[in-house]
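In this view, the complex is presented without one of its protein chains, the others remaining in place.
Per-chain numbering from 1; labels A and B assigned in written order.
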Amino acid sequence: MGVEGIGASVVRKEDRRFITGKGRYVDDIKLVGMTHAHFIRSPHAHAKIKSIDTSEAMKMPGVVGVLTGQQIVDDKIGNLICGWAITSKDGTGMKMGAWPAMAPETVRFVGQAVAVVIAETKNQARDAAEAVVVNYEELPAVPDIRAAIKPGAPQLHPEAPGNVIYDWVIGDEGATDAAFKSAANVVSLDITNNRLVPNAMEPRAAIAEYNEPEEHFTLYTTSQNPHVARLVLSAFYNIAQEHKLRVVAPDVGGGFGSKIFIYPEEMVALWASKKVGRPVKWTGDRTEAFLTDAHGRDHLTKAEMAFDKDNKVTGLRVKTYANLGGYMSLFSSSVPTYLYATLLSGQYNIPNIFAEVISVYTNTVPVDAYRGAGRPEASFVVERLMETAARQLKVDPAELRRKNFITQFPHQTPVIMAYDIGDFGASLDAAMKAIDYAGFAARKAKAKSEGKLRGIGVSCYIEACGIAPSKAVGSLGAGVGLWESAEVRVNPVGTIEILTGSHSHGQGHETTFCQLIADRLGVPISQVSIVHGDTDKVQFGMGTYGSRSAAVGLTAILKAMEKVEAKAKKIAAHQLEASENDIVIENGEFKVAGTDKSLALPMVALAAYTAHNLPDGMEPGLKEGAFYDPTNFTFPAGAYICEMEVDAATGKSSFVNFVAADDFGRLINPMIVEGQVHGGLAQGIGQALLEGVVYDASGQLLTASFMDYTMPRADDLPSFKLSHTTTLCPGNPLGVKGCGEAGAIGASAAVINAITDAIGNNKLEMPATPDRVWHAIHG
Amino acid sequence: MSTVKLTVNGKAVSADVEDRTLLVHLLRDHLNLTGTHVGCDTSQCGACVVHIDGRAVKSCTVLAGQAAGSSVTTIEGIAKGDELHPMQAAFRDNHGLQCGYCTPGMIMSAIDIVHRHSGQLDEETVRQELEGNICRCTGYHNIVKAVLDAAGRMKVAQAAE
Partner (left out) sequence: MHQTTYHRPSSVDEAASLFAKGSDAKYLAGGHTLIPVMKQRLASPSDVIDLGKIKELIGVEATGDGIVVKSATTHYDVASSETVRKAIPALAYLASLIGDPAVRHRGTIGGSLANNDPAADYPAAVLALGAIVKTNKRSISADDFFKGLFSTALEDGEIITAVSFPVQAKAGYAKFNHPASRFALTGVFVAKTPAGDVRVAATGASQSGVMRVGAIEAALKANWSAGAIDAVKISADGLLNDIHGTADYRANLVKVMAQRAVQAAG
């Protein structure tokens, strides 16, 4: 590895603009003649709109327009869609209700937009919004899963009787039931996977501009995948034709899944910019983020695990109810099904698995992918069961896991996934060593003698990422392919631009992607630029989510690089009068092996563009593109162990130590990889200890600000001890697996396992707040 | 409307703004200093932290008029030309940022922390002192490292002056 090549902890190129306040986020952009939008949102969880009177608002200072849901329907703007079709066990398709960008008739969650005011300033828009009179007829609401599935419950959508969207199954029910019948021991758990709010620190925002003579729209928006946004806005929402719409996602302040989706506000901003003939800006505030960004998780699960007399797992049976909220968000249907139940085998050899997932509508914010998306829920089920089983069977939790680890690869699980490679024992060993697992009993005893409750919790997670082989996901109902694209442009002076369909919103692509080029060509990363986030600049691409940018996006760049190198070698060979096969690339030079003859990259590039002396028949220029479609998912895995101490008097848990041993395959930039793990761990720990959405019985969101929704802060978290074990991913040439979601997937079970171990009581739901822990201890 | 006069990053500035204008909006919308961000509505997240007369404050919870006559320093005002402030450099060198949105407020708070503790900091103190700044990306691990690193660098820089 060179100092800037693959494997080097290169300091990030993009940092300078962020640390000097020169980042350019959507809200930083001002356009000439720009107006400001403020949405009028439903205060009710479920209601009919009787009337909307905009006449007084129209007379308010600075108001340019007031637009309603009926107008957006009248203009034939399409309803929001869910892009992944799921088929119920009875063979019927999923039951999707209509979701207009602004509600014309019925509102189904608090915060749903019903109208928008466009005005010269943000304050004027908000002032005028108070003068819009909306008359509602309140309807009874169902704020959670249990209320939604009760017989006779209020119905949200006529399309979905009983509020059930689908009742989906995976695995072999008969074989699994048989495994339970012959089991020596059965462990069962009821699990609530708490609802979370992603809360990227930058609120969502959009600026839309319509160029009337060109009939062309530009949208600046906080997106993880601007091309997908353009495709959906044009193909499904009828706002503009694809070639008449440019979507730009500039610096984006975090996403965690929540900025994958195309939301009503972006649609309305685009539509309104044409209606009012002025650019329209909308910047959400934090309350709007709580009320409209897709939430995550929210499962109720009953899970059972069967063991034989040797403590080998023989079966796993899971029934999960998933809350999808008031409407089906873009990928909502896939999260509790193909991103969840397909990972229920965990790291273990489980011959029989059967899972049933029933997704329901409730009068809450739509739920979709949030960091990990289905896989944290699966990992939590499996790892809580393993821990509970160890306690019930009176065996060491680490050893019970080890006994059941998959050790032969490839391994086909009973739930679709074919694990390509891994060494689960190695990561468990590394984590146990890092935390001195062997010395825990003595530490616990010492803590006890000092009146303190100490516990240790293990979590061995696996995830499927590098999402995803297009053919495979297509056969499972996905509406899109999940390949990635790249273009490598070597400029006439030898500098290089990489155009990628991936999008960086904190992941460091502007550095790591350059490291690949430095590694291949031996040029400094300062000579390389990464271009992303603008549909006018970059060829169609699928964006960043599901820990896919290295495994899929970077591999696409590698494929394009290979083409560039092949052509450059031909040019160099021709210029140096050598055989193409003798050309080697070293330190930015094309050398004839075994001689002192060489040509620097800029000279090769110049030759390509002057085209004065190219091999016969060769096209001028040095620019190549590639599309890469992975052949399989990648399977990052690892072991997390956490040691906690609980203050019995207050129920407050504090960290003694948290260790993580991950296998991500090859690391491009270890510093950045570790940063991704830290962030993921914080979100997993946040779920376990702090975060949780609460709606009251009428569907009002009680946790609608940072005053009530507990975000992890610096003093809530420990410093983490990370290590890596490595099995190279055989599915892609770089051997990478992806690291963006691991922490969020594996951490929460480790924390809950540690606290329940400390307090000697397994009945504890997330978030394990001091109040809940205290009640678990004291009854 | 009032005319608000103050010093921002060493320069005297004046702006005609509605009395309801917050300092953060004066900076972002009227002075085009967009490095100071807004991440919440409840004075919790700290993305908007600037210094007023040398003290870290949340500019989303200060009326522009309250800052009249004061000296305000923002993220754009702490480097000396091309030379980064030691806290900026430490954030970069320790990978103390990812998406960058909380970073300006984080850096402004961190400088204030080091000043108030005369560079005498340990991990626990830094974690407690960062209570008013929320980051969703980093898990704070590298931010804490950066602040401790910068405390050392600022001490050295101070000794050299």
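The rule is simple: contacts are C-beta pairs under 8 Å (C-beta built on N, C-alpha and C of every residue); 3 or more make two chains touch, one makes a residue touch a chain.
Because the structure is predicted, anything quoted here is derived from the model rather than measured.
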Visible contact partners (per top-of-document touch definition) of the missing chain: A, B
Quick one: which of B:Thr36, B:Thr74 or B:Ser109 touches the chain that's been left out? B:Ser109
Kindly state which of the options A:Asp127, A:Asp298 or A:Glu383 is in contact with the chain not pictured. A:Asp127
Note that chain A touches the chain not displayed via residues 123, 126-127, 130, 649-652, 690, 694, 702-703, 706-711, 716, 769-771, 774-775, 778
Could I get the residues of chain B that touch the absent chain, sorted low to high? 2, 18-20, 22, 41-44, 46, 49, 52, 55-58, 60-63, 65-66, 68, 109, 112-113, 116, 129, 131-133
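Operating definition for what follows: only the chains that are shown with their structure count from here on.
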Distance between chain centroids, defined by C-alpha means - chain A, chain B (Å): 30
What does chain A use to touch chain B in their complex? 11-12, 14-25, 27-28, 123, 198-203, 251-254, 256, 285-287, 505-508, 671-672, 674-675, 678-683, 705-707, 711-715, 717, 719-720, 743
The residues of chain B that touch chain A in their complex are 18, 20, 28, 33-42, 44-45, 47, 74-76, 79, 84, 88, 91-93, 95, 97-104, 107, 123, 126-128, 130-131, 133-144
